[in-house]
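Every protein chain of the complex appears in place save one, which is left out.
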Amino acid sequence: MLQALGLQAGYGPSQVLFDVNLSIAEGQVATLLGRNGMGKTTTVRAIMGLNPARGGTLTFRGEDIAALPPERVAQRGIGLVPEGRMVFPTLTVRENLVATAADRFRRASPWTLPRIFALFPRLGERQNQLARTLSGGEQQMLAIGRALMTNPWLLILDEATEGLAPVIRAEIWATLAALKDEGLAILVIDKNLSALKRLADRHHVLEKGRTVWAGNSLELERDAETVRGWMGV
Amino acid sequence: MREKIALALLFAAAVALPLIMRALDLPGGTGVATSILCLAFAASSLNLILGHGGMISFGHAAYYGIGAYTVGILWEHFRQQEPIFGLIPGTDQLLITLPAAMLTAGLAAAVIGALSLRTSGVQFIMITLAFAQMLFFLFVGLKAYGGDDGMTIRRRNAVPGLDLRDVDQLYWLVLGLLCAWLFLQWRIVGSRFGRVLEGIRQNERRMRAIGISPYPYKLAAFVIAGMGAGAAGALMANYMRFVSPDIMSWQKSGEIMVVVILGGIGTLLGPVLGAIALQGLEFFLGGITEHWAIILGPILVLVVLFGRGGIMALIRRLLGVRHG
Amino acid sequence: MALLAEQLLNGLQLGVMLFLLAAGLTLVFGIMGVINLAHGSLYMVGAFGAAVTAQVTGSWWLALLGGLLAAGVTGLLMELVVLRRLYARDHLDQVLATFGLILFFNQLMVLLFGRQPRFVALPAWFTGSVEIIPGVPYPSYRLLIIAVGLAVAAGLYVLIQRTRVGMLVRAGATHREMVRALGVDIRLLYTLVFGLGALLAGLAGIMAGPVFNVQIGMGEQILIQTFVVVVIGGIGSVRGALFGALLVGVVDTLLRGFVPGLLRGLLDASQADALGAALSSMGVYVLMALVLLIKPRGIFPAHA
Amino acid sequence: QGAPIKIGMITTLSGPGGYLGQDIRDAFQLAVEQEQGKLGGTNVQVLVEDDGLRPGQGKSIAERFLRNERIKLMTGVVFSNVLGTVAPDVLDADGIYVSPNAAPSGFAGRECHRNYYTMAWQNDTLHETAGVLANTLGYKRMFILAPNYQAGRDALTGFKRKFGGEVVQEVYTRLDQTDYAAELAQIRAARPDAVFQFHPGGLGIGFLRQYAQAGLLSSVPQCVPAPSMDSTTLAAVGEAAEGLNLTSHWNTDFQNPASQAFVAAFRAKYNRTPTYYAQQGYDTALAIGAALRQTRGSIDPAAFRTAMLKADFQSTRGKFAFGPNQHPVQDWYALKVEKVNGALALVTKSKILENEGDSYAAQCRL
Partner (left out) sequence: MVEPILKVSGLVKRFGGLTATDNLSLDVRPGEIHALIGPNGAGKSTLIGQLVGEITPDAGSVMFLGHDVTRASVPARVKLGLGRSFQIVQLLDEETALANVALAVQAHAGHSFRFWRRADADERLLAPARALLDQVDFPPARRAARVADMSAGERKVLELAMVLAGGPRLLLLDEPMAGLGAGESIRMTDTLRALKGGPAMLLVEHDMEAVFALADRITVLVYGRAIATGTAEEIRANPAVQEAYLAEEGA
């Protein structure tokens, strides 16, 4: 579904990604692992077109998306939960969810406000509160809800469980598993390895802007020591 | 090293300017240069709070104007031999009028700053503008000092050992004082106080969290900047031999701000280069066509679009390219 | 008493006019967060567009169209060529660039239309007057201004607070990239909204043309006042802008209408006049300073 | 023949007041062109610069003209505050300044100067004549207003100096004001016989249009000085101006040949009706030309002065002479805005003052 080969990207004069390879199949959950600052977020930004790819190829559902502006990438069915939440502070919770909502692919059971509020009752209680005044965790829930409301094919979660209470975190993992069963593809970045191992089909490890390891959960178990080294654990 | 040489050359050129102008048979240029230096002076003082303290004051011309009016009013009372409020005698001695101008401007800045600094962001911009406008209309209404038409200062202030009627000497005086001010500002910016100011600009919340309340520091900087503008205004009044409320209009405040941004915010020499560029271009283009504004406007836009960080950044980039 | 009532009405009318002038700015400055000093230029372009069309065609309706077209197209060009590159930049960069635009537009108008002030006739249906207060004929064109102003206020409020376009524009003011990453072409949206702001500025210019005067530099005369209105009301709030405009209008009118008279009771005539005039000139700024000192974010801050 | 004499023209070309300077400049250059680049037989080169209505800018230009270009003869300034910075520099450098418009009281009285000439009038005279006109028209109760700046305050003082009746109320407007509803309400409430108002240029357009829209024109007539109603203002105000009374020293319908030729030439060249600013610019050129003719192109101040004070030229206003303070002594007329052949025009009605100088001449010791 999503494939990156030899992806290169950076910020202004400085190059951060040198050779990132990544592939996610239809309905698969994949992860991006690596220490802080290795380029996980930059990879996500390159996929979204926020930091356009400077080299390599990037295809999504068979289409070359390397040169597309962010809105076009998103319109093709990628939903993003960005690092640092980035909720719209001056909009209410409800407005945050509605503003960019879309059902571009006419889903059988699209995400709606009630479904989001069922998933995160907290957001339901806080519908008319300005997002700026939400607690950290509440903002995180909102960011996830907002991405789901665009009804994507592929959901990208960049440290989406950051700052969430363990109960909620557990709930998110359960939800992601359910979404996967519905056929949604997911790319997760998270430090919670044990949960990822159970959920994901494929893992990629980044080291200084390069994919240095890729494989499924079994292989991950097998190469645990090496991967741990890369993860700095 | 390279920078030091460039700086020395620049300074030498500045000192020699009156001679160069005469050699080129353009003696009028010295006067124009003097007015540019005064504007640069005012802009530098704004740069202290704008560039280093992040305070966007849209009323800086008020202090510039107060400085100028101090010279004018003192001269008027000196001429009429009639003390102000029957107390303060007038004078035409620059050694008195200049400090007096700085003092009054500083006082005004203290009062206005104390109130304005309770707000921030766009509201701060607007409230400083509001106070400047109040002063502007106050002086428009001050019939005794010429009101809207302004007042003429028939003779420049006296300085022992100098004759300011000679434009060249006035120029050197202004140049000297501007350099002194720039040196002072350079020290301030590098000092502990300057570090705090920088910190406040970048992250006020962080400064509070390390135990610094921003308010007194901001106010102190605001007052220093006001005093600098006052000195600049006093010099301008001497050069022009004329003051009118025009000197503290919002357009003037805008012009001073534009000079800072054009030259390069938060850089020592930026405001000076900005003043030279803006006035110089205006003069140069004005000599070519009466529709100079239609050329100058787009130039300013281009500077913003392609010369991020103003003239200083452009220069740095040029030097940098040559380096590497 | 009738005088007081009339002056209040005048104040409200001035307020609505100010709102009309400030409406476009509310959109561009208040909500998109762009400091556009050249907003006044769009007002001027609209007024000139209408004046020139009126002179050529003699029709007020065509003039309306011509003015809107001129302002709208100019606004779009301004956005496409300059401003869209500055959204992510510092406010100060916006100040410098739009200052340059003011110079450019003023001189451009001189080149195109000369320096002479222009003339726009009142639309034929609004030349008369209506007696709202007995004995005081009130120009019906001013009633039209009030109607248009209130309609713009209502329309803008609904657009900003109740539609997705409004939400997206507000969202884009803080996290522009994020809006894009969620599938919205914010560049197009911003161009359109900026164009709408330009249209509103143009509309204000057209409406003001027959009452004030159409001349080079007319934009700067109202620029500061409109910023004052927006800031007093609370940046980013349509309700605030309307309220701020009404407040400024009423305060300004009453100061001009009554203060010199009151002072004359206290001081001798010439002093009273000088002081009264100075006070009324300062009035709006004193008002703004007071409001900001008491409520630093304006009367109706958008995100309270 | 030698090199041409340089004349420096510092005037206001940008901003709302820009059209005033433009008229002065265009008419001045018209006079030069009519003489094929000469004035009084001497080759001249006119350098024009825009002061932008900023005194500082005017000062810088003057400085450059004086020192770089070595210009000794200057003219052009429209506004008093710009003149305040330009004139002292010129005069101190022993240059000559001939004012086509601005004429503050200082230079007419105590601070009058041998090298300073005014070709228009002294500011106060404008308003005094309006007072005289109000007397002539039989107005007893006047409502007077002007913007709150020096020239505005002088205007009201000047008017009151000659007006014999009662001033029911005086009001100061603001220079940055665009809406006059509050003042109009006061006028309505005061029920005066007529209104005197001084709102030059664009200010006047707004005021008059709103005055008409408020329906006041039919009930309360106006009696104003020339700057409140020039031909540009008239074109911009339109119908609203009909019936307005004003005073002026000149009008487009003057019958003397010089004036008729000027109006025709100006219209032919610039395709618009000249304002009295243009006429003043033109007369300034003529006066300088007459002086140069006598001095044979010399601008030595003493010789120039002798020649200049003779005022030996065909003024567009017919009669023209300099008073002891080198300000004009001239006739003043009552004008009225009327429809002529369906179009509005300023129509000269009668002469109201003859050989009128100004009230400051006595203070001048030259």
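A, B, C and D label the chains in the order they appear, each numbered from 1.
We take it that contacts are C-beta pairs under 8 Å (C-beta built on N, C-alpha and C of every residue); 3 or more make two chains touch, one makes a residue touch a chain.
Owing to the predicted nature of the structure, the values given are computational and were not obtained by experimental measurement.
The chain we do not see here touches A, B in the full complex.
In the complete assembly, the contact with the undisplayed chain comes from B:R195, out of B:R79, B:R195 or B:R317.
Residues of subunit A that touch the chain left out of the display are 34-37, 83-84, 122, 126, 133-138, 140-141, 159, 162-170, 173, 191-195, 198, 231-233.
Within the entire complex, the positions of subunit B that touch the omitted partner chain are 187-188, 190-196, 198-199, 202-203, 205-213, 217, 220.
Please note the rule applied: only the chains that are shown with their structure count from here on.
Counting hops only between chains that touch, subunit B reaches subunit C in a minimum of 1. Measuring from the average of all protein CA coordinates, the nearest chain centre is that of C.
Taking the mean Cα position of each chain as its centre, A sits at the greatest distance from subunit B. Among the pairs A-C and C-D, the greater number of C-beta contacts is found at C-D. Counting only residues that touch two or more partner chains, subunit D has 13-14, 148, 153.
Residues of subunit C touching subunit D in their complex: 2-3, 6-7, 10-11, 13-14, 17, 106-107, 110, 114-119, 121-122, 129, 136-137, 139, 141-142, 208, 210-218, 221-222, 252-254, 256-257, 260, 269, 273-274, 276-278, 280-281.
Contact residues on subunit B toward subunit C in their complex (touch as defined above): 50, 56, 115, 118-120, 122-123, 126-127, 129-131, 133-134, 137-138, 140-141, 143, 250-251, 254, 257-258, 261-262, 265, 291-294, 296-301, 303-305, 308.
The touching residues of subunit C, when paired with subunit A in their complex, are 164, 167-168, 170-171, 173-175, 177-186, 236, 302-303.
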